[in-house]
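Removed from the display is one protein chain of the complex; every other protein chain stays in position.
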Amino acid sequence: MSSSLSLFIFLLLAAGSAAAILLVSRRVGRRPLTAGKDVPYECGMLPLEKPDPRFFVRFYKVALLFVVFDVEIVFLYLWAVVVRDLGWFGIVEMFVFIAVLLAALLYVWRKGDLEWE
Amino acid sequence: MSLMAVVFTGILLFAVGAAGFVLRGNALVLLLCIEIMLNAVNLVLAGFSRYLYGTEGQVFIFVIMAAGAAAAAVGLAVVAALRRRLGTADMNRINALKG
Partner (left out) sequence: MNIALPEVDLATLLPEGILLTTAAAILFLRGARANGTALAAAMAAAAVSLLLSLFPYPGAAGGTFDGLVGKDAAALLFLVLTDLAALAAMALSRQETGGDENGETYYGLVLFALLGMHVMVFARDLLVIFLGMEILALPLYVLAGFDRGRKEGMEGSVKYFLLGGFSSALFLLGTALYYGAAGTTGMGGLSASPAAPVLLAAGLALVVAALGFKITAVPFHMWAPDVYEGAPLGVAALLSAAPKAAAFAVLLRIGLAVPGAGTDFLPWACAVMAGASMAVGNLAALRQENLVRMLAYSGVAQGGYMLMGLPALAGDGSPALAFYLLVYILMNLGAFAVAVTVAGGKGGSLKIGDLSGLASRRPLVAFAMAVFMVSLAGLPPTGGFFAKFYMFKAALGEGWLFLVLLAVGMTVVSLFYYLRVVAVMYMTEDKGGRAVPAGAPLAGGLAALLALATLATGILPSWIFQGIGRVFP
(Lines give C-alpha, C1' and ligand atoms only; values in the text may rest on other atoms or scores of the structure.)
Protein backbone atom coordinates (compact mmCIF):
# COMPACT_ATOMS: atom_id res chain seq x y z
CA MET A 1 0.00 0.00 0.00
CA SER A 2 2.91 2.36 0.69
CA SER A 3 3.83 2.30 -2.99
CA SER A 4 0.39 3.48 -4.06
CA LEU A 5 0.55 6.16 -1.39
CA SER A 6 3.87 7.38 -2.74
CA LEU A 7 2.44 7.23 -6.26
CA PHE A 8 -0.45 9.37 -5.07
CA ILE A 9 1.87 11.92 -3.49
CA PHE A 10 3.92 11.95 -6.68
CA LEU A 11 0.83 12.65 -8.75
CA LEU A 12 -0.26 15.40 -6.37
CA LEU A 13 3.17 17.02 -6.57
CA ALA A 14 3.25 16.78 -10.36
CA ALA A 15 -0.23 18.25 -10.79
CA GLY A 16 0.46 20.92 -8.17
CA SER A 17 3.71 22.10 -9.69
CA ALA A 18 2.20 22.15 -13.19
CA ALA A 19 -0.68 24.28 -11.94
CA ALA A 20 1.68 26.52 -9.99
CA ILE A 21 3.87 27.16 -13.04
CA LEU A 22 0.85 28.08 -15.14
CA LEU A 23 -0.56 30.37 -12.44
CA VAL A 24 2.71 32.14 -11.70
CA SER A 25 3.49 32.76 -15.36
CA ARG A 26 0.01 34.13 -15.88
CA ARG A 27 0.42 36.44 -12.86
CA VAL A 28 3.94 37.63 -13.55
CA GLY A 29 3.89 37.68 -17.35
CA ARG A 30 2.93 40.91 -19.12
CA ARG A 31 -0.06 41.00 -21.39
CA PRO A 32 -0.86 41.55 -24.22
CA LEU A 33 2.10 39.94 -25.93
CA THR A 34 3.87 41.95 -28.59
CA ALA A 35 3.92 40.75 -32.18
CA GLY A 36 7.55 39.80 -31.80
CA LYS A 37 6.61 37.11 -29.31
CA ASP A 38 4.93 35.05 -32.03
CA VAL A 39 8.09 34.73 -34.11
CA PRO A 40 9.85 31.33 -33.71
CA TYR A 41 13.18 32.98 -32.83
CA GLU A 42 12.90 36.31 -31.06
CA CYS A 43 16.23 37.42 -32.40
CA GLY A 44 18.17 36.50 -35.49
CA MET A 45 16.79 35.62 -38.91
CA LEU A 46 13.18 36.03 -39.79
CA PRO A 47 11.58 32.78 -41.00
CA LEU A 48 11.41 32.50 -44.77
CA GLU A 49 8.38 30.25 -45.02
CA LYS A 50 5.62 28.82 -42.90
CA PRO A 51 6.71 26.08 -40.54
CA ASP A 52 4.21 23.53 -41.93
CA PRO A 53 5.10 23.06 -45.60
CA ARG A 54 3.04 20.53 -47.51
CA PHE A 55 4.91 17.39 -48.35
CA PHE A 56 4.30 15.33 -51.44
CA VAL A 57 1.90 12.50 -50.84
CA ARG A 58 4.48 9.97 -51.95
CA PHE A 59 6.56 10.71 -48.87
CA TYR A 60 3.62 9.63 -46.74
CA LYS A 61 3.04 6.60 -48.91
CA VAL A 62 6.57 5.30 -48.60
CA ALA A 63 6.67 6.09 -44.88
CA LEU A 64 3.42 4.24 -44.27
CA LEU A 65 4.58 1.19 -46.21
CA PHE A 66 7.83 1.21 -44.28
CA VAL A 67 6.08 1.40 -40.91
CA VAL A 68 3.74 -1.49 -41.69
CA PHE A 69 6.42 -3.85 -42.96
CA ASP A 70 8.87 -2.78 -40.29
CA VAL A 71 6.49 -3.63 -37.47
CA GLU A 72 5.62 -6.98 -39.01
CA ILE A 73 9.30 -7.88 -39.07
CA VAL A 74 9.36 -7.54 -35.26
CA PHE A 75 7.79 -10.99 -35.13
CA LEU A 76 11.02 -12.41 -36.59
CA TYR A 77 12.77 -11.52 -33.32
CA LEU A 78 10.26 -13.49 -31.27
CA TRP A 79 10.62 -16.39 -33.65
CA ALA A 80 14.41 -16.25 -33.57
CA VAL A 81 14.41 -16.75 -29.79
CA VAL A 82 12.66 -20.11 -29.99
CA VAL A 83 13.46 -21.35 -33.49
CA ARG A 84 15.79 -24.09 -32.19
CA ASP A 85 13.06 -25.58 -30.05
CA LEU A 86 10.40 -25.34 -32.72
CA GLY A 87 12.31 -27.37 -35.27
CA TRP A 88 10.98 -27.79 -38.78
CA PHE A 89 7.52 -26.65 -37.79
CA GLY A 90 8.88 -23.23 -36.84
CA ILE A 91 10.84 -22.87 -40.06
CA VAL A 92 7.85 -23.73 -42.22
CA GLU A 93 5.59 -21.41 -40.22
CA MET A 94 7.96 -18.49 -40.62
CA PHE A 95 8.22 -19.06 -44.36
CA VAL A 96 4.43 -19.02 -44.57
CA PHE A 97 4.44 -15.75 -42.63
CA ILE A 98 7.05 -14.23 -44.91
CA ALA A 99 5.15 -15.46 -47.97
CA VAL A 100 2.06 -13.57 -46.78
CA LEU A 101 4.16 -10.43 -46.30
CA LEU A 102 5.67 -10.93 -49.75
CA ALA A 103 2.21 -11.17 -51.27
CA ALA A 104 1.41 -7.80 -49.71
CA LEU A 105 4.65 -6.35 -51.03
CA LEU A 106 3.90 -7.76 -54.47
CA TYR A 107 0.50 -6.07 -54.38
CA VAL A 108 2.08 -2.73 -53.50
CA TRP A 109 4.57 -3.17 -56.32
CA ARG A 110 1.87 -4.13 -58.78
CA LYS A 111 -0.17 -1.06 -57.84
CA GLY A 112 2.87 1.08 -58.66
CA ASP A 113 3.28 2.52 -55.20
CA LEU A 114 6.98 1.73 -55.13
CA GLU A 115 7.67 3.99 -58.13
CA TRP A 116 9.06 7.33 -57.15
CA GLU A 117 8.01 9.16 -60.31
CA MET B 1 8.47 0.02 -8.81
CA SER B 2 5.53 -2.11 -8.06
CA LEU B 3 2.81 -3.63 -10.19
CA MET B 4 0.36 -0.99 -8.96
CA ALA B 5 2.62 1.84 -10.07
CA VAL B 6 3.01 0.43 -13.57
CA VAL B 7 -0.68 -0.32 -14.02
CA PHE B 8 -1.80 3.04 -12.64
CA THR B 9 0.65 4.85 -14.89
CA GLY B 10 -0.73 2.93 -17.85
CA ILE B 11 -4.31 3.73 -16.95
CA LEU B 12 -3.44 7.41 -16.42
CA LEU B 13 -1.73 7.49 -19.81
CA PHE B 14 -4.85 5.93 -21.31
CA ALA B 15 -6.95 8.63 -19.64
CA VAL B 16 -4.68 11.31 -21.12
CA GLY B 17 -5.20 9.82 -24.58
CA ALA B 18 -8.95 9.51 -24.08
CA ALA B 19 -9.21 13.08 -22.78
CA GLY B 20 -7.27 14.31 -25.79
CA PHE B 21 -9.56 12.34 -28.07
CA VAL B 22 -12.61 14.03 -26.57
CA LEU B 23 -11.16 17.55 -26.34
CA ARG B 24 -9.16 18.03 -29.53
CA GLY B 25 -10.53 18.54 -33.03
CA ASN B 26 -7.78 17.87 -35.56
CA ALA B 27 -8.03 14.40 -37.08
CA LEU B 28 -4.27 13.89 -36.96
CA VAL B 29 -4.17 14.80 -33.27
CA LEU B 30 -7.04 12.39 -32.64
CA LEU B 31 -4.98 9.69 -34.39
CA LEU B 32 -2.08 10.51 -32.08
CA CYS B 33 -4.40 10.21 -29.08
CA ILE B 34 -5.47 6.74 -30.22
CA GLU B 35 -1.81 5.75 -30.47
CA ILE B 36 -1.23 7.06 -26.93
CA MET B 37 -4.11 4.90 -25.72
CA LEU B 38 -2.72 1.80 -27.49
CA ASN B 39 0.69 2.33 -25.91
CA ALA B 40 -0.93 2.81 -22.52
CA VAL B 41 -2.55 -0.59 -22.97
CA ASN B 42 0.85 -2.02 -23.86
CA LEU B 43 2.24 -0.63 -20.62
CA VAL B 44 -0.56 -2.23 -18.59
CA LEU B 45 0.01 -5.57 -20.34
CA ALA B 46 3.75 -5.36 -19.76
CA GLY B 47 3.16 -4.67 -16.09
CA PHE B 48 0.83 -7.60 -15.60
CA SER B 49 3.05 -10.01 -17.49
CA ARG B 50 6.24 -8.81 -15.76
CA TYR B 51 4.85 -9.04 -12.23
CA LEU B 52 2.27 -11.79 -12.41
CA TYR B 53 2.10 -14.11 -15.35
CA GLY B 54 5.31 -14.39 -17.33
CA THR B 55 6.07 -13.72 -20.96
CA GLU B 56 2.70 -14.33 -22.60
CA GLY B 57 1.53 -10.75 -22.14
CA GLN B 58 4.66 -9.40 -23.78
CA VAL B 59 3.85 -11.30 -26.95
CA PHE B 60 0.44 -9.61 -26.96
CA ILE B 61 2.24 -6.27 -27.08
CA PHE B 62 3.80 -7.14 -30.41
CA VAL B 63 0.45 -8.21 -31.79
CA ILE B 64 -1.10 -4.93 -30.65
CA MET B 65 1.78 -2.95 -32.13
CA ALA B 66 1.40 -4.68 -35.49
CA ALA B 67 -2.35 -4.15 -35.57
CA GLY B 68 -1.88 -0.56 -34.43
CA ALA B 69 0.62 0.13 -37.20
CA ALA B 70 -1.76 -1.28 -39.81
CA ALA B 71 -4.58 0.84 -38.43
CA ALA B 72 -2.41 3.94 -38.38
CA ALA B 73 -1.41 3.35 -42.01
CA VAL B 74 -5.05 3.10 -43.11
CA GLY B 75 -6.03 6.03 -40.91
CA LEU B 76 -3.29 8.33 -42.15
CA ALA B 77 -4.22 7.54 -45.74
CA VAL B 78 -7.88 8.31 -45.06
CA VAL B 79 -7.08 11.52 -43.18
CA ALA B 80 -4.66 12.65 -45.92
CA ALA B 81 -7.36 12.05 -48.54
CA LEU B 82 -9.86 14.05 -46.47
CA ARG B 83 -7.44 16.91 -46.04
CA ARG B 84 -6.63 17.01 -49.73
CA ARG B 85 -10.32 17.04 -50.56
CA LEU B 86 -11.60 19.54 -48.01
CA GLY B 87 -8.46 21.53 -47.22
CA THR B 88 -8.72 20.91 -43.49
CA ALA B 89 -8.55 18.03 -41.06
CA ASP B 90 -10.35 19.81 -38.24
CA MET B 91 -13.28 17.59 -37.36
CA ASN B 92 -15.07 20.50 -35.66
CA ARG B 93 -15.23 22.36 -38.96
CA ILE B 94 -16.23 19.38 -41.07
CA ASN B 95 -19.92 18.87 -40.69
CA ALA B 96 -21.70 18.19 -43.94
CA LEU B 97 -23.39 15.24 -42.23
CA LYS B 98 -25.76 15.77 -39.36
CA GLY B 99 -29.25 15.05 -38.19
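Order as written gives the chain letters A and B; numbering starts at 1 within each chain.
Please note the rule applied: a contact is a pair of C-beta atoms (placed from the backbone, for glycine too) under 8 Å apart; a residue touches a chain by one contact, two chains touch by 3 or more.
Small disclaimer: the values here were computed from a predicted structure and weren't measured.
When the missing chain is restored to the complex, the residue among A:41, A:59, A:89 or A:116 that touches it is A:89. The omitted chain makes contact with subunit B at the following residues, 7, 10-11, 14, 17-18, 21, 27, 30-31, 34, 37-38, 40-41, 44-45, 48-49, 52-53, 56-57, 60, 63-64, 67, 70-71, 74-75, 77-79, 81-82, 85-86, 89, 91, 94, 96-99. Take subunit A: the residues that touch the chain left off the picture are 82, 85-86, 89, 103, 106-107, 110.
Basically, only the chains that are shown with their structure count from here on.
In the complex of the two chains, the subunit A residues touching subunit B come out as 3-4, 7, 11, 57, 60, 64-65, 67-68, 70-72, 74-75, 78. Interface of subunit B with subunit A (complex): residues 2, 4-5, 8, 12, 59, 62, 65-66, 69-70, 72-73, 76-77, 80, 84.
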